[in-house]
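Reading through the structure tokens given below for one structure.
Heads up, one of the protein chains got dropped from this complex, but the rest are sitting where they should.
Read from first to last, the chains carry the letters A, B and C; within each, the first residue is number 1.
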Amino acid sequence: MFALGLIGLLVRRNLLFILMAIEVMLNASGLAFVSAGARWGQADGQVMFLFILTVAAAEVAVGLALLLRLYHRFHSLDVDAASEMRG
Amino acid sequence: MSSADFTALLPLIVLSATSVVVMMAIAFHRNHRLTVFLSFAGLALSFWALWPAASVVPLQVTPLLVIDRFSLYYFGLIFAATAAIVLMSYGYLERHDVRREEFYILVLVAALGCCVLVAADHFISFFLGLEILSVTLYALSAYLTEREIALEAGMKYLVLAAASAAFLLFGMALVYASTGTMSFPQIANDLLSGGAAHIWVLAGVAFMVTGFGFKLAVVPFHLWTPDVYQGAPAPVTALIASISKGAMFAVLLRFFYQSGARDLHSTLLIFAIIAISSMLVGNLLALFQSNVKRILAYSSIAHLGYLLVAFEAGGKMGAAAGTFYLTAYVITTLGAFGVITALSSSGRDAEDIEDYRGLFWRRPIIATIFTAMLFSLAGIPLTAGFLGKFYTVAAGANSSLWSMIFVLVVASVIGVFYYLRVVVAIFATENVPSDAERPLPAVHAVGGFTLCALAVVLIWLGVFPHPVLDAIHRAMSGLF
Amino acid sequence: MFHLLWLVPAIPFAGAALLMIFGPRMAHRTAAWIGCCSIGISAVISMLIAWQFLHQPPAGGSYTQHLWTWMSVANFHLGISFYLDALSLIFMLVVTFVSFFIHVYSSEYMRGDEGFSRFFAYMNLFVASMLVLLLGSNLLLLYLGWEGVGVCSYLLIGFWYTDPKNGLAAQKAFITTRVGDTAMAVGLYLLFRQLGTLNIQSLMQAAQHQWPHGSVYATAAGLLLLGGACGKSAQLPLQTWLPDAMAGPTPTSALIHAATMVTAGVYLIARTHVLYSLAPTAQLAVAVVGAATLIAAGFAALVQDDIKRILAYSTVSQIGYMFLGLGVGAWTAAIFHFMTHAFFKALLFLASGMVITSMHHEQNIFKMGGLRKELPLAYWAFVIGGCSLAGLPLVTAGFYSKGLILWGALSSPVGSATLWFFGVIGVLMTSLYTFRLIFITFHGPCHHKPSQKTGWLMGVPVIVLMTLSVVGGFVELPSYLGNHPWFTNFLQSALPATAEGHAPLTELGAEGIVVLAFFLGLGAAWFFFLQRRELSESMAGSGLGRALHRWWYTDWGMDWLYDRLFVRPVGWFSRTNKKDAVDLIYTGTAAVTRSGWSSLRLTETGRVRWYATALVVGTVIFVLIVALL
Partner (left out) sequence: MEAIFYIAAIVAVLATVLTVTRLNPVHALLYLTVSLLAVAVVFYTLGAPFMAALEVVIYAGAIMVLFVFVVMLLNLGRHTVEIERSWLSPGAFVGPAILAAILVGEVSYLLARSGTLTPPVAEVSPHQVALSLYGPYLLGVELASFLLLGALVGAYHVGSRRAQGRTTVGSRSDRTGLASGGDLVRTGADRPSGAA
């Protein structure tokens, strides 16, 4: 799933999809933590997942705010539209 | 938590309280000057709180944070750097027609994130610190929302930082899965006992390198640097370049030293590759660049490469050399971006090399400060940068890293070329634009004062480094 | 008192920093106060230190003040520390005092100039660097001060940077001294490499112990350091920059290009005298360079028409005397001449500054004349300074110091009658050109009426220096005058005594010949330039005279020679050999870096997905490394 999220990140030009792909990647890492925690029978993995959840929410909040802003500015969600700086 | 715990955490508590106080103050009365004053006072108070904290260290505060001399040294660096950024931002934001006050909340929270990173010896606090820093930096990079390139910078930073954080997390999960612990020293125990799942740790560390490498902006994770440096407002760039990288380097030292992951062959190999390619690629990219912010971005890639040489050298000497280099680098970067901040007008940042043509004849003081900063970056004697490089080379030589030293020297020679290009532009006497052609904004007194102070500290460190070196050597007790 | 030593360079430095930062917004009056007071305080402290040095000499004749360690790695420690012994004390005293008077003078001379505070900032910075150069206990500080004074000299020569001619002169000075500096840097590195320390005193001790007499290393190091000294002190063959350096403001010429900086070479050689004692070849080279320079510059001075250029050539010539003294082992005599020269040459420059100001910045002496009545103070300053320079017997300082050098050249085992003979010819030349200058400028018909009168701020320093130019010589009385070598005795703790060898003449007899040469020159000048000016003009007008005049006027054609020898061949070489192998290395490196840059630049596409791909590729590679190992 992590790899799938990665593919999504690399393939998509639409910022919305990229954000979704990032969510998938974070979720996959969370899954890894929960299963690792389960392996050791510890609560730590789940605690970490909880924080990942929080972080995911925060990132999405800022990410979507930025997305709205970009859309108003460029009238497109194409990330390549905003590639003025290079070289 | 005991009272000693609270004393040890006092600097962090004061800092967090400051951000809340600033927010409250904004809620009741929006005033730029008041906000700056409160932020600065809070940072000063946090700095003061280092002394009570120093009396109880080293202390493990909950499994998440460890407050020792190493942490306190970096706290001090972060507080001072943040205070400088806050003061420099005042004049800059005054010229911009945006909501100004939230900027300071974000800066304070970012500083908190850096402090958490520095004190983290557990994956949870490491991750949280990193994310506190990242999330605020997304917003800060795009702070001037009316600028397209700022939005672009924010977007690029967001996507890549989130992706690299996912890699980091995945690596942490692998390490956790194999060792069953998330605390750095306990990972070391597991590694020492040679657990069956040794290889998992290696794979996890390799993934984590991506997370480290992104924030440190080293090859091959460096591509975002110039764009974000260019797009973000100059004070934010200063923040990204100085304390964000500094805190990341601190946690790099702490993680790899305390978890014992530094002693793995493949780790050393990976970092050697990163260091060598960063030094070369960064300097080569900067060669004919005409945008000063991008030049500094590329040079920062190279500087992080030099820092990794100190990391590779290892031992107390390597860590101390790295810390000193970093201190010098933070001061220098703040100064350089401070000059850009001070000379930026409301429309655009002063980032083109042409903006600096003949600056010496128009603004001698600020031009001299900028020259001093560039000399320090180039590693010219009597500046802090020279001593940093000297100690790094000495540490490298001590560990017989001859190939890396060779690359370092070659890269430094290339580096001198582009720093001198800027210096030549500053002292150029021909085609100096007049005030009418290219008006220079008046330097705000607060920012100007900060710049002078930075220049003084730079020279002071370059000439009389001993107090700081002693502090660093004491700080190293936290790692060993 | 000794612990105040660090303040001596620190205060001028602080003054320079203050003036640089706040100068532009400062009233001229404040800037002048800061500039003069910092040097004044520094001079007072030097005097206190000297007082204590005389009354309670430190153990071993030297005092080291260790301030802090700059770098320390393993067994290599490099400290910021100052070293005071009789030699550096003399230099320190002269530098601070002469600087102080010149600063006072400048506060009037530069009045109303746009860059008033900038001037004082540079001057203060110069004094600070010069003191670091003198007091530094290790090669690094020495080099730092050495480069520092070079930079200040560059900045001050090009002080009026709006005139491109001044900028060119500054560049010429910088590049020429750079040639010497490179030699010196190599020499210093050689010393460090061979002897393993940077501390000058330990270096000298180590050299004495490790290197045999006539050792190759000592010779090489000595010659390389001599190269540096030639550059900074404007000795043959690197002397051409100094006359052009007169483009700077006159106080600058007085301080930097006459009294202090140009004698740094003398200081360097005196400081490393052990090397030269070990390497007779190098020492002989010093003497030959000195003798050749003093004659060549003497002739060049004879035909110049710019008042400051005459003085510049005379400076070159007098430093030639100092080198001659060093070269024959008359160490203390050279230092003695440095001191008296600082007094009278600063005096002459300051007086010429008065003349130039009142003549509306006219510097050609043939456009002056008859100024004796109009500018009595300047006239008397020139007379006293000139007499001291030329060595009027018994009453002037220059007579004693030059006499000591000449006696050393004749009597020391390293000296010879030839060197002495050159020196005596030099005396003749000196007195000839000095009095030519005085007679043409102050006597004869008056061409222009001087306008401005100068104030007391310019007058007082001139009077003080006049006094010093006379009494400065009485600290050392030769044997035929009662034999009171106070100065030599004082320096004995730092420099070895002049060895006495077989001399063909007695000291009194030799001195008699020198005095004769002086009066011969004076008489000739009086005859040709005052009584029968037309005679000198017809001589200069004849074919041979014109050729010689032209040859000497262009400083023996040195600039022309350099142009032919270096500038043009290099230009020709680079033009015709564009595709040469040597060139190919440079263009090749440039091309490689440039192509590296342009190909790497392509990676910065600005596309975020591409950046993310790089991130992933990096991760893949690193995980692969882990997997394979």
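As a convention for this text, a residue touches a chain if its C-beta (ideal position, glycine included) is under 8 Å from a C-beta of that chain, and two chains touch if they have at least 3 such contacts.
As the structure is a computational prediction, the values presented were derived from the model and not from experiment.
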Shown chains in contact with the undisplayed one are A, B, C
Selected from B:Phe70, B:Phe184, B:Trp200 or B:Phe370 as touching the chain missing from the view: B:Trp200
Checked against the full complex, the residue among B:Leu72, B:Met88, B:Cys114 or B:Leu128 that touches the missing chain is B:Leu128
What residue numbers in chain B mark contact with the hidden partner chain? 16, 19-20, 23, 26-32, 61-65, 94, 97-102, 105-106, 109-110, 112-113, 116, 124-125, 128-129, 131-132, 135-136, 138-140, 142-143, 145-146, 154, 177-178, 196-200, 202-203
Across the whole complex, the chain not displayed is touched by chain A residues 1, 3-14, 16-17, 19-21, 23-24, 27, 31, 34-35, 37-39, 41-47, 49-51, 53-62, 64-69, 71-72, 77-78
Spell out the interface residues on chain C facing the chain that's missing from view. 613, 616-617, 619-620, 623-624, 626-627
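The definition used in the following text is that only the chains that are shown with their structure count from here on.
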Averaging C-alpha coordinates per chain, one finds the centres of chain B and chain C separated by a number of Å equal to 46
Between chain A and chain B, what is the separation of their C-alpha centroids in Å? 25
Taking each chain's mean CA coordinate, chain A and chain C are separated, in whole Å, by 69
Residue numbers in chain C touching 2 or more other chains? 601, 604, 606, 608, 612
Of all residues in chain B, which are in touch with two or more distinct other chains? 155-156, 159, 163, 226-227
Help me check something: in the complex, which residues belonging to chain C touch chain B? 20-21, 24, 68-71, 73-74, 80, 144, 161, 593-594, 596-597, 600-601, 603-604, 606, 608, 610-612, 614-615, 617-619, 621-623, 625-627, 629
Under the touch definition given earlier, write down the residues of chain A that touch chain B in their complex. 2, 5-6, 9, 15, 18, 22, 25-26, 28-30, 32-33, 35-37, 39-40, 42, 44-45, 47-48, 51-52, 55, 58-59, 62-63, 66, 69-70, 73-74, 79, 82-87
In the complex, chain B touches chain A at residues 123-124, 127-128, 131, 134-135, 138-139, 142, 145, 148-149, 151-156, 158-159, 162-163, 165-166, 169-170, 172-174, 176-177, 180-182, 226-227, 230-231, 289, 294
